[in-house]
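Heads up, one of the protein chains got dropped from this complex, but the rest are sitting where they should.
This part shows subunit A:
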């Protein structure tokens, strides 16, 4: 039965995870994308156009900041990789620009993408505006309602936002709808997937186009701290910022890799998005990886205060890093992330994205609980401007509850 496989040029699997679990009709589009990716990586013109955009449009390299006031006890140091300073407000634009260039290279001028809270949609919209591509963003109906400012942002930059009201009306349904569009439109359309999940070659492409996060960090921390960090820490929803941060450290086995999953209201509450900590392997959106699902295999809704981490799956390379023991996946609750959000704002003058606040919450706790002089490197993957309203309402409600009780 050897002729089942062997059509991909790169390995579609990470250990037992990954693969190409999509309708047969999409395989030629995935093969075409893989080929374009390999060719582009070897094409000086592509590389120089991308690196020019990364430098002069996005603002790379991003700084590495040593926290001056955190942690408040212990001897450890926390360094922040400042992806929050990137144009677009988060790491996401790195790989979006690169994929948009790949689309042009394949002669595809129509871009479709999914978005949850609107961050990937916004990044895709800005790249399409810049590169003159048609942009369609699928967004759950519930998310459209609760993320109006981001819908307006996307529309301002010329994207068409399509509300998805099938299923639960959230991110996973937006992915379903984008995949459905793609099964009819692949000849002219590129599906610009927003995270390091999905069918091969997406997890590899997304990792490679984010790997400068870890590469820059490594050079910067060697220059600033004089040695490699003890732990590299990043939040994990689908896992794109984490894999970009981890990739260059995977072979440095003395460096611990810590992925921080959204613990929501606690892992025992069923309202969380801690896929690796509390899910089990299965097939969703093109790959075999950990999933939140029922015993019979129906996909469950995830939950997190942070929309960017609210996804019931996770990238297959993270599943493998977990299974092989190379990385350690922990979870941080909504309340812990909100406390870290406050802490970084109050003590460092940086308002982090709620996603990144999960990574920070773990780092602060680790630093304050340790007697050692640890060097902790945190990927501050995005800024918190988008979360201000949401967090303000949560704090107001909490203050109200406290008054009443």
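Of note:
In the analysis below, a contact is a pair of C-beta atoms (placed from the backbone, for glycine too) under 8 Å apart; a residue touches a chain by one contact, two chains touch by 3 or more; residues count from 1.
Following the convention adopted for this analysis, contacts and distances are computed from a predicted model.
Name of the non-displayed chain as stated in its UniProt record, restricted to "ABC-2 type transport system permease protein", "Cell division ATP-binding protein FtsE", "Tryptophan synthase alpha chain" or "Fe-S-cluster-containing dehydrogenase component": "Tryptophan synthase alpha chain".
Residue-wise, the contact with the chain that is not shown comes from A:299, picked out of A:299, A:327, A:344 or A:363. Interface note: of A:27, A:129, A:225 or A:250, the residue touching the hidden chain in the full complex is A:27. Only one of A:67, A:128, A:255 or A:284 touches the absent chain when the whole complex is considered: A:284.
Only one of A:45, A:184, A:223 or A:402 touches the absent chain when the whole complex is considered: A:184. Taking the complete complex into account, residues 1, 3-5, 7, 19-25, 27-28, 166-167, 172-173, 176, 179-180, 183-184, 186, 281-286, 288, 291, 293-299 of subunit A touch the chain not shown.
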